[in-house]
Every structure is written in C-alpha cells, then in structure tokens.
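Below: one structure, written as structure tokens.
What you see is the complex with one protein chain gone and the rest in place.
Chain naming follows the written order as A, B and C, and within any one chain the residues start at number 1.
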Amino acid sequence: MNGSPISASDLVALNPEITLTLGACLILVWSAFGKARENRRLFPSLALATVLAALAGVLYGLPPQIAAGDGSAFAGQLAVDTYGSFFAVLFLVTAALAIAASGKFLDDESAHHPEYYFFMLTALVGMMIMARGADLISIFVGLELQALSVYVLVGYLRADRRSNEAALKYFILGGLASGIFVYALSLVYAVAGVTSLDGIRMALGDAEMASSPILIIGLILLVVALGFKVAAVPFHLWAPDAYTGAPTPVTLFISVASTAAAFAMMMRILFVAFAPVTGSWSALLAVLSLATMTFGNVAALSQDNIKRMLAYSSIAHAGYALMGVVAGTERGIAATMYYLAAYAFMNVGAWSMILLLRRQGLVTDRLEDFSGLGQRSGWAAGAMILFLLSLGGIPPTIGFLGKWYVFGAAIDAGWAWLAVAGALNAAVSMYYYLRIAVAMYMREPSDEVSLVRSLPLNLTLALTAAVTVLGVLWATPIVDWVRSSTLIF
Amino acid sequence: MDALGLNHYLLLSALLFGIGVIGVLIRRNAIMVLMCLELIFNAANINLVAVSRFRPDLAGQIFTIFTITVAAAEVVIGLGLVIAMFRNALTVNVDEIHLLKG
Amino acid sequence: MSPSLLLNLVVFLPALGALAIALLLGKERASEIRWAANIIVLVDFLASLLLLRGFDFGTAELQYVTRLSWIPSIGVEYFTGIDGISLTLILLTTLLGSIALLSSWTYITSRIKEYYIFLLLLQTGMLGVFISFDFFLFYIFWEVMLVPMYFLIGIWGGKNRLYAAIKFFLYTLAGSVLMLVAILALYFYNHSVTGEWTLNVLSYYQLSIPPDLQWWVFLGLFFAFAIKVPMWPFHTWLPDAHVQAPTAGSVILAGVLLKMGTYGFIRFSLPILPDASLQFAPFIAVLSIIAILYGALVALMQKDWKSLVAYSSVSHMGFITLGIFALNPLGLQGGLFQMLAHGVSTGGLFLIVGLAYERTHTREIAAYGGLGQVMPVFATLFAILALSSMGLPGLNGFIGEFLILIGSFEWNPVYTYWAVWGIVLAAAYLLWLYQRVMFGELKSDKLAALQDLNLREVMTLLPLALLAVWMGLYPQPLLRTLEPPVNAIIERVHPGYFAGTDVSPPALPSADAARVEQEDEEKSAVDALADAAGHARVRQ
Partner (left out) sequence: MLEYFWLIPLIPLVGVTINGLFASRFIRNENVTGIIASGCMLLAFLIGAGAFVQLAGLPVAERNVQIELYDWLDAGVAHMHDNEAGVTTARFRVSFGFQFDELSALMVLVVTGVGFLIHVYAIGYMKHDPPDPGYYRFFTYMNLFAAFMLILVLGSSYAMMFIGWEGVGLCSYLLIGYYYQKKSAGDAAKKAFVVNRIGDAGFLLGLFAIFFTFGTLDYDGVFAGAAHYSAGAGVLTFITMMLLVGAVGKSAQIPLFVWLPDAMEGPTPVSALIHAATMVTAGVYMIVRSNVLFSLAPTTMMVVAAIGALTALFAASIAMVQNDIKRVLAYSTVSQLGYMILACGVGAYAVGIFHLMTHAFFKALLFMAAGSVMHALHGELDMWKMGNLRKTMPITHKTFLVGTLAIVGVPGLAGFFSKDEILWNAWAGTHGSAWLWAVGTLVAGMTAFYMTRMLLLTFYGNSRMDEHTEQHVHESPPVMTYPLIVLAILSVIGGYVGIPANLQLGPLAALHERIDITRWLEPVTSGTRAQEAPGTGDEEHTAAVAAAPLQIVGAIGEPVTVVLQEERSEQAGHQDHTAMEWTLMLISTAVALAGIGLAYRVYAGGGVADEPFKRFAAPYRVLWNKYWVDEAYDAVFVNRIKDLGRGLWVLDDALVDGTVNGIANATLQAANASVEFDTRVIDGSVDGGAGVFWSGSRVLRALQSGYVQNYALIISVGVFVLVSAYLFF
C-alpha cells in the first residue's frame, strides 16, 4: 500500500480540500497588504466564494461521477464516497451560513480580520478530512487541523477575557482528548498492526485478537476521545464554557460543524474498523447517549443565559444523534446523518437569532433580551418559534423528522427503552425552549434591546427558517440522499 | 534475562501516559500543563514506534512523524493562548481562570 | 370542485386565512381583522355543511379520500378522508370554531391580529386531526394543535396563565411523545409482517398483532389519549387551563380538544389493538367511574364558576370513556354522541361564564346572585344548556348518557350502578350553581345594572341551545351517521358480535378500497377513451 505515486484521480478526489486550502492561503497573503485589510466586503466574499467553489467541487464528485459510489484516494488514506460528500456538503453549507451571519457581528465588535476566515477555512479542511479519512493517520491529522483552528477561533476576540478563557480551557481539555485519542490509536495499532480502517476490520476478524484486553482498552479510550469530540456526557464539560465564551458566530459554526465532523469520524471508525466488535461498544454508547440527552436537557432548564442554554441543548442533541449510532444499523446511520443535517439548520437559525439582538449596541446573551420580540418583530419571533419547535422535535419541522428517524432506528434495533427515554427527554427539553417563547410573546419589550440590520444575517434566518419547515413538507430529497449515502457499510 | 519485548514498551508508554494525565490534573501552571500534554503524545509515539519496530510496518513510524508535527503545532497554539490569557488576566495559573461556569 | 378537494379546503381554509391576515392586514387594522377572521370561519362552517351533500351515510368506508405520496422512502403519505365519525366531529369543530371567534369580538382587546391568527391555525390543526389516516400526518396535526392553544392561554389568559399554559403544553406533549414511540413500534411491526413501509392507519387495521406487543403499544397510545381526554388521574391540567384560558379558548378546549383523546381511542386503539382494548377495558372503566364521581364531587364544591364547569367536564368525559370501553354498539355510539353533546352543552356553558365574566370581571360564584331578574334571556339560555349538560330527557345530554349507561349495563351493571350517581350529582352541582348565580336577591347595584345579552351574544348561544334541543328530540340522523363505523369497530373488537342479528356489520375501511376509490376519481376522460379503444381492438 505504500509508495504509490499520486495520481490525477487523487487530486480530483481531493479538489474541495485543495480549493479551500488555496482560498485560505489567498486570504492570508492578500491580507498582508495593508489597504486590503480595511476592505470589509472583500474577505467575507472571498471566503464565501471559496466555500461555494468547494461545494461545487463536492457536488461534482457525487455519484454517478464516482463509479459505484465508493472509491479511495491517496493509497487508501481518503475514502471517496457519498457518505463523505454528504458531510462535506453539510460542513460547507454550515460554513457559508456562518460566514453570512458573522460579518455584521465582527464589524460591530470591530474585530473584522481576514484571519477569522482563514481559520474557518482551515477548520473546514480538517473537518472534511475527518469525514473522509479512511486511515487512522489521515483521520488524526484532520482532527487536529480542525481542533487547532477551532481553538484559535474560540479565542478569536483577543481583548475579551471570556474568549481567552474559553479558548484555553477548550485547548487544554481538547489536548488531553487528542492525547487520549492518539494513545488509543497506538494501542489499536499495537493489536491490529495496521492503520487503515479496512485493515483493522480484517484484523479483528479473528476472535482472540478481537478480545485482547489491549484492544478493548484502546477501543474504550477511543470511544472516550470520540465522546469528547461530540461532547457526550461525562466528557462534555468543555462545551458549555467554550460555547459561551466563544464569539457567537464561532459558536454557531463549531456547535454544528465540529459536532457533525466528530460524528462523521466516529461513525466511520466504529462502523468500518470496529464492526466486528460492535457488541463491545454499542451498549457503552447507549449509556452515553442516555446520560448525554438527560444531562443536557436538565442542565439547560435553569439557564438564564441563552448561549449557555443553547450550549446545553447542543449537548442534549448530541445525545439524540448518538441513538442512531447505538442502533448500529444502516437505518441508524441514516438517522444520525439526517438528524445532524436537521440540527445544523435549526441550530444555526437559533444562534443567528442571538446575533440579531443587541442591548445598547453591545453583545448580549440574556434570556430577557428576547422579551417582547413578538411585538417588535413578528417575523423574527415567528422564525425563532420555528427553530425552538424544531429543536424540541415538534412537527411540522425537520427537528421532528430527525427525532422520528433516530427513535425509529433505536426501536428498530431493539433499543426501545432508549427511544422512550429520548421521547420523554424531548418533552422535558420543550420546557426551556418554551421559556424563550414566553419571553418573546408574554413579556413587554424593553427599549434597550435593538435588532441589528444586516441583509446577510436576515437571509441566513430566512433560509434556515424555510428549510426548517420545507424540510418536512418536501423531505424526499434529503431523505433519499441520506439513505443512499449509507451504502458504504 | 532476555531482550526487551514489546510489552515492556507498552508498559513504559502506559506509565508515561499516566504521568502525563496526572500532570494535567494537578499542575497549576498552564505551561506545565502543556508539557504534560506533550508527555501523553509521546507515550503514544513510543507505542507507535515500538510496534512498527517489532512487526516490520512503516505506518507506525509515519504516524509518529505526523504526531510530532501536530504536537509541535499544538504547543505553538497553546503558548499563544496562554500569552493572550496572561495579557488579560495577568496569570498563567489555570485554577485562577473560572469566569465561565454553571 | 372534486369532493375530496372540498374536504381539504374545509381543513386548510382557516390556515390560509390566517396567512392572508398575517400578510395583508397590519396589526392596527383591528376591525378588518375581526371581520375577516369571522367571515373565514363562517365560510368554513358553511363549506363543511356542503360535506353532507353526497356523503354516503350507509357505509363505514372512507369518503372524500385524498391520497398523495409524500415521503415515499419512509412510506409517509398525505392520506385524508372521513367516515361518519369524522364527519360529525368536523361539523362540531367548524361550528364551535365560528362561535368561539364570534364570542371574542369584544372580549379580546389586545394583540388582536396574533389572537385571530392563532385561533385560525388552531382550527386547521383540530380539523386536520379528524381527517388524517396517515399516522405521520395525524401526529403532525395532533402536535400542531398544541402550539396555538399554548399561546392563546399564555397570552390572553387570566392571572396565572403562564403556569396553566406551560402545564397544558408539557403535560400533553409528554403523552404525545409516548404515542410517537408507539406509532413507530407499529410502523416497524407492520414492516416486519407485510414488508412494506407504511404509516397508513387503514393497513394497520388489517394487522393481527401479538398480544404482548399490543399491550405495550396500547399503553403508549393510552397515555397520549388519556391525558388529552383527560382521564383521572391525568386531569389536573384541565382546571388550570380552562380557568386561565380566554373564553374562546375554553370553548374550543372543552368542545373539541378534549374529544381528540376519545377520538384517538376510537380511531386507533380499538381497531388496531382489539385484544389489548378488551384487556384494558375494565381498568379504564374503573378510571372512568372514578372520574365521573370524582369530577362531580369536586365540581360540587368549587367556588369558581369556570372551574366548576371544568370539573364537570372531567365527569362528563368519564362517561364518554366508560361508554367507549363498554365495547358494544350502544356504549360506543353513546360515547360518540356524548362527545358531540358535551361539545355543544359544555362549550355553551363556557360561553355563559365568559359572558358573565366580561360584564363583571369576576368568576367568583359568591359574587353573583339574582341575575335572573336583570338578564332573563341569559337566564333562559343558561338554563337550557345547564339542563342539557345534566342530561335531561329531550335534550342532547340525555341521549348520550342514556346510551352510554345502557351500553355499560350490557357489559356490567355494576359499572352502571356507580356511574348513575354521576347523573344525580350532576343535577346537584349544576342546579346549585344555577341557584346561586341566577336566583336570590341581586347581590349588588353593579349586578342590578347589568345589560342582558345583545344580538351578537345571543347569536353565539342560540345555535347551541337549539342544537341541544334538536339533538335531544331527534338524534336519529346523528346516530344513523355514526352507526356503520361503530358497528365496523365493534365487529373488529368482538368478532361475531352481530351473529344472529339482522345487522350485517360493515368491514373497517381497507387501504386498498381507499386506493381504488382514489384511482377512480383520478381516471380522466382520456383514459376512459383509451380503454374504450382497447376494448374495441380486442373485439375485432
């Protein structure tokens, strides 16, 4: 498998990542010229263009262009399949929305620097490699690339102490997780003797190797590391602080994209490499899933800081998404994939809503800032209601369809009790989502709070809101795509 | 006594890993915490190299090279963050940093 | 216009109207909004009356069927239609809806635009529940209903409205999500048997599910429906919601929303899970009887006019569940009839409370007295509705309760013996209420100055009063409408129940039948010609 020269097909397969990298470098270099830095329109549009180009590249790479929908590049380092491209599209769309949403915020914070977009793009490259990596090495590299860029983004507001603190905490814990991750990989490697996922699966074919304690320990450490990345309880503790401390647009981006990337990586590793030993991790994940959604929802109940509330709700949603992984079936994978997609839109929408509000021109994240939004701007409030209902899994929203999928997958795979727990959790979660609704519709508006005027931001809101509803009324495209994307396993 | 076996290396790396983790848990100074993270990475490296030595397979060593690179990058970013923190909070003690909680 | 289109129009007209209002009318143009909303629901009501034209009352098959593929990969369809049960409930809903809107003309003074939009959305949600025969679609309508009602209570409600609203929402939601799990279980079981992914309720009718699975699924559905009904001991959200909700909210809540639960039992639990239904029946009967007596006794002691009516609802709904789970034609028909009767009479009683409250701004029974002297019309209508609610022969309440009791007597006289006391108590608490409010000396000059009902207010109550009398004196049309589906359900639960009678029970509507019907409708003239040509060719 070693030493085969890089072929043109490899480059074609890699074109989205290449595009992103080039775009990133371009931004970095261009920003070196003093005048360009002043230009506020330039870099966002540049980044957006890059992302869209990459998106085009991915979509071009979709079947039927790829024969059989499954191939590999770079000597098996990268998988070329619809699964990967699905997540690629997910990341890129999220990124595009995030870029559109963040511009105004950065302006108001007078922190509108090209580096922001640079790191966003590099993070994207990392995520896409996480999703497409077919070898422990490439996956690790992708993970680190994403992680390091995200650390920086979290600490992006240099002058803001909360931003620093969030970044440092995230960094330390993330570093620890990475360490555990790579150590786990080394143990797996020690047993399996190969680093490619397919190789590991073959190696685990024989029983005594599959049952060796070293492998088990490695596997558990691996699950722990992955759990950390998806913010599963009890490895979630970085999430609330990081999400709260980070600049809101960054939170918007990482709470969706990074989580999705982590899930992409997790599912590929578990379902490709460790398929033979499913029994030894599904129960483990079931416990994590239950703990995660319950903890996330309960902890969110009493939050008055809306960013923290949504942070905990993100944790809870990771719990729901895990149900699909627990199921371990093709249906389960599809469920998780759809859930992540749905989650992306509704969560981006909810976070953008926070970007929309400013108290006396300053950043704000308090529950009461939403007071009377219903009277001030019926449309904004209406959109927020949609997002909240979707997050709570109330029809007719994509959030509901997502829950439908994950619960269904769990029941189908015999995890009915988990589904029941999930269902009840959904009811509990509605309680704190409703607190926002209460603020918006049953409180008097305060003059201090004002809505920012930004076309891109409003477009983001409109788009996400539209998808939140149309995703159900016209669900077939996404659903079919998801189902066709799980064929790799 | 016969030559060192793979298990010895695994044991060594396990100890190193443990030391690293404990260090991360107890050291107050952010710099030292970074160091301990490095220990953890190196524990992994030892494994990888040892394994690829005992069963001829280059992947482990290649992996190691990547790990080292990544670790370096990690330190860079880490120090950067510590400095930024120090600028604002005038401390590098991780237990004095707890604005964000609850 | 094709009949099935008419049905969908009836359901979605309010929502479209809401959209139109939202887009076209600014919130400052209050009176236009009022007029628009009222006209919309009125038109909707008239349109629903058109459904009677060309409805075949003799069959249990679905009619006005619309069947469109929606999310084929998971077998979700847009599948709507009605049988006798749905038809009557739709008529009740449209009627009460228009009355509720009319009643809030002066009652609601703040945030009028939102108010009417929510009411209209609610209307569509409720109607949708009654026409959905795809579980996915049903669940969507079922949940969609919650949201507008939540806001109606939460924004325009009384002092303690937020508490009531959230309690209502979460309580019902907790039930609903369990139903969701149950639905999914059915979904996968159906697939494991038939190998096709479908949420088509009718195809579930054909299943014969192993008892233990039936038991669990029934439990899941039971929580959803029992909370909605609400059955004792899941009833505690009801008094809060009712007392806090604005009049229109209470009317619709009591008139229609509560019926969702019993409708669910009849439409889903009984035909899909016959064995479990039989198994649960005694248990539910006991709960029902507790509800009947418990609700009545608590109502007897209420100091708040509105919560008295609310608790009376608990008692009446107890009768309905008892009738349904008697699992024989009389009980089931009685239950269905009582659903309608209760909608009319209790809806009316809530209007009555609202009218009084609008004048005096108190619901304290003790604050009233002697209204009969100053408000004779009010007194008369109140009397009629109260009497119909306590089941006086010749009024609608009697027919329902009578059939329910006789049905339960067929099943087990002991249940009837206990339930009958509910009727005695009903007389007690309602007459006592009437006496305290209407009889006696006028409590204060404020009361003495009260105006009797104006024309609009009479128009809200009179239809209900007349309906109460009509349903009581000539229930036959309704009963005839309800009988075929009822017989079909009973035959499903008790196979061979009708053996040795002159009645041949119709089969439950079958998915294929519906499909065929649909195709017939779609068959265009062109196809017909093509067929003809084909035949011609064959002949030569």
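Just so it is clear, contacts are C-beta pairs under 8 Å (C-beta built on N, C-alpha and C of every residue); 3 or more make two chains touch, one makes a residue touch a chain.
Only a predicted model underlies this, so the values are computations on that prediction, with no experimental measurement involved.
Chemist: Please identify which of the visible chains the hidden chain touches across the whole complex.
Modeler: A, B, C
Chemist: Sort through C:G54, C:P210 or C:P233 and give me the one touching the missing partner chain.
Modeler: The missing chain is touched by C:P233.
Chemist: Just one of A:I18, A:M202, A:L237 or A:V452 touches the chain that is missing; which is it?
Modeler: Counting the whole complex, the residue in contact with the absent chain is A:L237.
Chemist: Any idea which of C:T109, C:N160 or C:S444 touches the chain not displayed?
Modeler: Among C:T109, C:N160 or C:S444, only C:N160 touches the chain that is not shown.
Chemist: Who touches the missing chain here, B:L10, B:L34, B:L48 or B:V94?
Modeler: For the chain that is not drawn, the touching residue is B:V94.
Chemist: Residue-wise, where is chain C in contact with the chain that is not depicted?
Modeler: The missing chain touches chain C at positions 154, 160, 162-163, 165-167, 170-171, 174, 232-233, 235-236, 239, 294, 297-302, 328-330, 333-334, 370, 372-373, 376, 387, 392-394, 398-399, 402-403, 405-407, 409-410, 413, 416-417, 420-421, 423-424, 427-428, 431-432, 435, 438-441, 473-476, 479-480, 483, 486-487, 497-498, 500-503.
Chemist: List every residue of chain A that touches the chain not included in the displayed model.
Modeler: 168-169, 172-173, 176-177, 180, 213, 216-217, 220-221, 223-224, 228, 234-235, 237-238, 240-241, 280, 284, 295, 298-303, 428, 431, 434-435, 438, 442
Chemist: For chain B, which residues reach the chain that was dropped from this view?
Modeler: Considering the whole complex, chain B reaches the absent chain at 21, 24-26, 94-95, 97-102.
By our rule, only the chains that are shown with their structure count from here on.
Chemist: Which chain would you call central, comparing Cα centres to the global Cα centre?
Modeler: Nearest to the common C-alpha centre lies chain A.
Chemist: When the contacting C-beta pairs are counted for A-B and for A-C, which pair yields the higher total?
Modeler: By number of C-beta pairs in contact, A-B is the larger.
Chemist: Distance between chain B and chain C based on Cα centroids, please, to the nearest Å.
Modeler: 65
Chemist: What whole-number Å value describes the gap between the mean CA coordinates of chain A and chain B?
Modeler: 26
Chemist: Mind pulling the chain B residues that touch 2 or more other chains?
Modeler: In chain B, nothing touches at least two other chains.
Chemist: Applying the document's contact rule, which stretches of chain B touch chain A when the two form their complex?
Modeler: Going through chain B, the ones touching chain A are 6, 10, 13, 17, 20-21, 24, 30, 33-34, 37, 40-41, 43-45, 47-48, 51, 55, 57-60, 62-63, 66-67, 70, 73-74, 77-78, 80-82, 84-85, 87-89, 94, 97-102.
Chemist: Considering only the defined contacts, which chain C positions touch chain A in the complex?
Modeler: Per the stated touch rule, the residues are 22, 70-74, 76, 111, 114, 136, 139-140, 143-144, 146-147, 150-151, 154-155, 161-162, 166, 169-170, 173-174, 176-178, 180-181, 184-185, 187-188.
Chemist: Could you list, by residue number, the parts of chain A that touch chain C in their complex?
Modeler: So the residues of chain A touching chain C come out as 374-375, 378, 385, 389, 393-396, 400, 403-404, 407-408, 411-412, 416, 419-420, 423-424, 426-427, 430-431, 434, 437-438, 441-442, 472, 475-476, 479-480, 483.
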